[in-house]
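I have placed the structure first, in the form of structure tokens, so that the comments after it can refer back to it.
In this view, the complex is presented without one of its protein chains, the others remaining in place.
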């Protein structure tokens, strides 16, 4: 099972690491690191990895991620969280959460016709590079059905027509919350329908989208054609959290490739596919490892 | 002396290569390459380098650049051009020109306060990497004066105030066409004043600008601040020919660097400087080597 | 069907472009381009794309690739080749060949346990990005069998043991020249057995290998472990033609990724996979488009 940095750590009976990730954001002031690390040390946790960031040491926002072993801890999970809330979090008015690596996150994928991002995620998942449990693929087309099922993943087809879009969204929600669900992450792996604010509110899980341009350039439809018309020398792709405003959500990851006058729109599409699938995979992996914090429409990616 | 590909070629008495560059664009049809290469062969030219591009073999536009030795040619320059015009160019309704490498292009630089691009060009020029004759630097500030003069290049200071902008532009034109001029290329090496259409028309030389963002993202003012606010993970720079529409001219070269939440606006500015100077230097070098053709607000860069 | 640059060109009945690619290398001298382009023009060919390169205009080697339409040609293939041989090639003592795009090249893949490169090629092939006919996969393990067959490609298992290596190579040759063969290209998609000089001689097709390091650094076994021990900040992958000397054949394509002290050997392996599959796919695509010429253990990649 995929776990990146620490091949030597003790594993649980299910072969997974027995670690937790504490994520914090709060107003920056003295003593935060000391308070958190003392708390963990006093309860027997061994810190494996720590990252912190402050937008401004005086008056800014402080972000921290600490990954630690649960083995040897003197408290159960519930007690640990309760103790942290009352002895540390309250004092610093923290927003915080603890995620446990003992169980992979459940993920649903949405896709339309282009399946390069979808298949790339499924391969990485099968080869152990993506620490998730992919439990469902939903598509408004049937193109990917056979491929998805060959990975042993359930596939449902929800056609979307302009006049019955709300109904289709309801049907998708039904599947997400149905027998295969619920899900902790929804990935739009080149899903080409715009989702309504109602859907996003009801989905109750973050959504990651891959946009096939270097945002904010060429937001909206048909970016490769527009890039070609503008004569740019670089194209890119952007993975971001989905918000109600189209292509304007917090950016998680971006990458680019050089192109030239020799490349037609079809070439840009082909070159773009490699960037898209890499960028989306990186963003999803970061999210699954609880490495992304959102703050004012921007991300802190540890 | 800077000349990139062919260290073995015979040189002129002034140490410069005795080569010419023929640039062509015309409607694509059969026989263009054959006609041009036969013409050159029959007059004794040896082709050193050839590039061609067609936007579409049926009904598109054809572009070609051929670099050839003048040594052994049976015609003088004027006769060669006349012969080409009448025996080849007319038949294919070509737009064409021949540039000679025996003389470097005369270049003027405009700069405001930030001098990293200016100094980079001057240093490349002095070390022989930029095949030009830099004959004048014009600035609306005095910051760069001493540095420019240490390179032995004349410096003139033309302050620009909002209320007398037209007058300042006239003064600059006077310098460009004065004793140091005329110039075949004007480079805006972080010149932060918007130039009027009248100026561009009167300048009678192409202008290359470096914009400190990855166009078309963040066109206009203050791109690094806006990039930081949008939370992008990549910043870039764009070198383009100047047209009357701000930041919308044909793009010659672009490049980018990865950034993260750790980078403040000041960091983006600092990181951006390295990209800006590299991108501008590459674009200027391509132009000086007669490698850039413009077509419908896009470039073909051979 | 995949074909990169010219979506507008006339297609054959089988949906493939009716074009040919003429590849030339010879001692450089005057008149080569003129002679070749006149020959093609006089026989009615329309040049779609042309590239040339000279290692040195006086006394060097000249390389050229011309892609042209066969439609409208006044000669059949055999007559064209004969005419070219006698009227042009002989005069300049050219090495040359003409490849026809009307038929995709037949390709065999060899793989061991790691299937990321294999699956990537198969998926690009299925989505039309790889202009080939993949006719056979040979492996010394059974791991990839089911996946390969799901693409409708025959799979044969040829176990290799140290003591019977020559016999195994004979068996592989038998498959390559058997009912599924013959093949015009053999791709080692992470095939971890060293092939003997006898095998290479008998294979009668070029072999492309992907080496999981930035050659010539870390040639030989276990490059990621050695890269980690040396503390490099960049890892890479190299696609090259296979020659008898291990990891020393002509390099077709290379790329890299930045790494840091945080990346364990396992991380390098994982990051490396993405570079390997991209680099191999690019090299194979270039070869299939007849864009690679070999000269003194180096490549010219047009």
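In this document, chain identifiers A, B and C correspond to the written order of the chains, with residue numbering beginning at 1 in each.
We take it that a contact is a pair of C-beta atoms (placed from the backbone, for glycine too) under 8 Å apart; a residue touches a chain by one contact, two chains touch by 3 or more.
On a predicted model such as this, the values are computed, not experimentally measured, just so you know.
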The one of C:103, C:142, C:225 or C:298 in touch with the missing chain is C:298
Out of B:12, B:26, B:83 or B:119, only one touches the absent chain, namely B:119
Pick from A:11, A:26, A:48 or A:98: which residue touches the chain that isn't shown?
A:48
With the missing chain put back, one of B:82, B:97, B:142 or B:270 would touch it. Which one?
B:270
Suppose we count only contacts with the excluded chain; which residues of subunit A make the list?
6, 8-9, 29-35, 37-38, 40-42, 44-52, 54, 56-60, 69
Hidden partner chain, residues of subunit B it touches
4-7, 116, 119, 123, 127, 129, 150, 262, 264, 266-267, 270, 273-274, 278
Those residues of subunit C that touch the unshown chain are 53, 214-218, 229-234, 236, 250-256, 260-262, 297-301
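Simple rule for what comes next: only the chains that are shown with their structure count from here on.
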Among subunit C residues, those touching two or more other chains are 6
